[in-house]
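This report refers to the structure that appears directly beneath it.
All protein chains but one are shown in place.
Labels for the chains are A and B, by order of writing; each one numbers its residues from 1.
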Amino acid sequence: MNNFFSVADIDDLDSVVQEALSLKADPYAWRELGKNKTLGLVFLNPSLRTRLSTQKAAMSLGMDVMVINMDKEGWALETQDGIIMNGTTVEHIREAAAVMGEYCDILGLRSFPSLKDKVADYTEELFNKFIKFCGVPVVSLESATRHPLQSLTDLITITEHKQIAKPKVVLAWAPHVKALPQAVPNSFSEWMCKAQEQDLVDFTIAHPAGYELNEEFTVGAQIVYDLNQALNGADFVYVKNWSSYSDYGQVYPVQEDWLMTNEKLGLTNDAKVMHCLPVRRDLELSSEILDGPNSLVVKEAANRVWAAQVVLKRMLENLKK
Amino acid sequence: MNNFFSVADIDDLDSVVQEALSLKADPYAWRELGKNKTLGLVFLNPSLRTRLSTQKAAMSLGMDVMVINMDKEGWALETQDGIIMNGTTVEHIREAAAVMGEYCDILGLRSFPSLKDKVADYTEELFNKFIKFCGVPVVSLESATRHPLQSLTDLITITEHKQIAKPKVVLAWAPHVKALPQAVPNSFSEWMCKAQEQDLVDFTIAHPAGYELNEEFTVGAQIVYDLNQALNGADFVYVKNWSSYSDYGQVYPVQEDWLMTNEKLGLTNDAKVMHCLPVRRDLELSSEILDGPNSLVVKEAANRVWAAQVVLKRMLENLKK
Partner (left out) sequence: MNNFFSVADIDDLDSVVQEALSLKADPYAWRELGKNKTLGLVFLNPSLRTRLSTQKAAMSLGMDVMVINMDKEGWALETQDGIIMNGTTVEHIREAAAVMGEYCDILGLRSFPSLKDKVADYTEELFNKFIKFCGVPVVSLESATRHPLQSLTDLITITEHKQIAKPKVVLAWAPHVKALPQAVPNSFSEWMCKAQEQDLVDFTIAHPAGYELNEEFTVGAQIVYDLNQALNGADFVYVKNWSSYSDYGQVYPVQEDWLMTNEKLGLTNDAKVMHCLPVRRDLELSSEILDGPNSLVVKEAANRVWAAQVVLKRMLENLKK
């Protein structure tokens, strides 16, 4: 593996999941692999799970880790070419990325979308420039349109908890007070669509009209506008809010009740409930579910370590070739 | 030791002090003990000494360490149950603590009091929830009502410098421009009261009327309102400001001069002067004392490493059982 940016960077999904589970069973078996290798984690936005789980995974592999909050500890980045830098940006991504690539064997980058400039966000302008100019393998810590470490984690978690070979997995939109990126649902969807192709799951997306995701991420998914219909027979329900893609970054009023509750869970096949966290209690997902036996959210978050560790392990092995 | 939150977590004070001093004599003897164990340090407020000394102690024990400034790098935390999270808090402590517990073998947490909601502060609402939901041993890096690593440090420092078996120790209130928490004086007092029970010190508290600490922390202490009377024959003077407990978080005008000076030190038994730092020079404590031979403040701060190291060592040993 060179970069880890989307599901396209993994061929056989089940094999990477099984390798992650073997790391979970024996986390420190590869302490020598990362010796004298440095991971740089670059954050342009806040992070709790990604920050800690990726650091931990790298240290368990014996790597040296450096973390930089570029927005607070470094310099404001310019991404445009062909302009005179006489404004507020202090350093161009061409130099910043190249320099960090000189200091690190592998780089991780987190950068949220603007939710204003759809083209810049969906062409992954910043991320692609970072990858291009840094010159070393890059692992996405969440980009404008995807959060692949989260999606790999989700697949690991589904694999661990599934009772049948091909469980029904539902991505269910939920309410929120803020306009959130589509990165997590895009990413979950493209991973589940590929998992469906590989006969690992059966995948449905439910959301109100107007909240259609970019079609590029949903090829093969069944898409419905009726939550109850979607929940029927579900084995896993993945709850998540996102803002509109078509009317980019907007939040529409929604009449129906999309808050996930135990009552709605009654329609499912005693489904396990997932969420990438942070979750707004009783707005997206009811406390009764989060504190009850069907919630996987903490176990899911715990699995972030093994997703990061298997990705870093494969990158390290690739470096040694 | 499971958690380290108050003096109640230590039975024999002198034995933990002696163990800390043995670590001071040979800091790296336990590099193998913490191997493949991760410490997470979570700060909701600024920190210099606690941040660096605890990191250093953990690294000297061979642990992997991760630091997160939750207020700046992570998400705003909700602590209340039963509310709909449609405001400014992004993540509930139930999830945040549980997730951090999955990534770390031991967690440290710093959280200052509001100084507005006495009940929430004195029931240690946030800290207790963090301990409850994280599921791993927790070391307090200062909570709303206590700063036990500081108090253990203070006892180590007194033990090192005492000339007689049972020195007279005075906690002396001092002026300040801000309303400060009672955590350090509460904690120092409960440690000294227990040390007095174990015949290690003789303990007096001096403060202006209106600055009485919560009685729970001062059982057995002699409390006086006259600084000069308290200083008479003192071997150690511990200078510290705090705001009112009874009229919670308020600062009263004080007529008498409570700034500690060399002149006042003349009333003591050539007392050593202590302060937890940071100290406001010539407001709480005179420069002449801080720069003179009676000040222990830097040696005291240096001992923070050994207090943290002995606590982490005992927690690690407990993990292995």
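Going forward, contacts are C-beta pairs under 8 Å (C-beta built on N, C-alpha and C of every residue); 3 or more make two chains touch, one makes a residue touch a chain.
Since the model is a prediction, treat every value here as computed from it, not as a measurement.
Set against the missing chain, the residues B:51, B:118 or B:161 yield one that touches it, B:51. From the options B:123, B:287 or B:318, the residue with contact to the chain not on display is B:287. Summarising the interface, chain A meets the missing chain with residues 36, 38, 40, 64, 66, 68, 70, 72-75, 78, 81-87, 90-92, 94-96, 98-100, 102-104.
Although one chain is hidden here, its contacts on chain B can still be listed: residues 27-28, 31, 43, 46-49, 51-53, 55-56, 59-60, 69, 72, 177, 277-283, 287, 290-291, 297-298, 301-302, 305.
One rule holds in what follows: only the chains that are shown with their structure count from here on.
Chain geometry summary: the mean Cα position of chain A and that of chain B are 39 Å apart.
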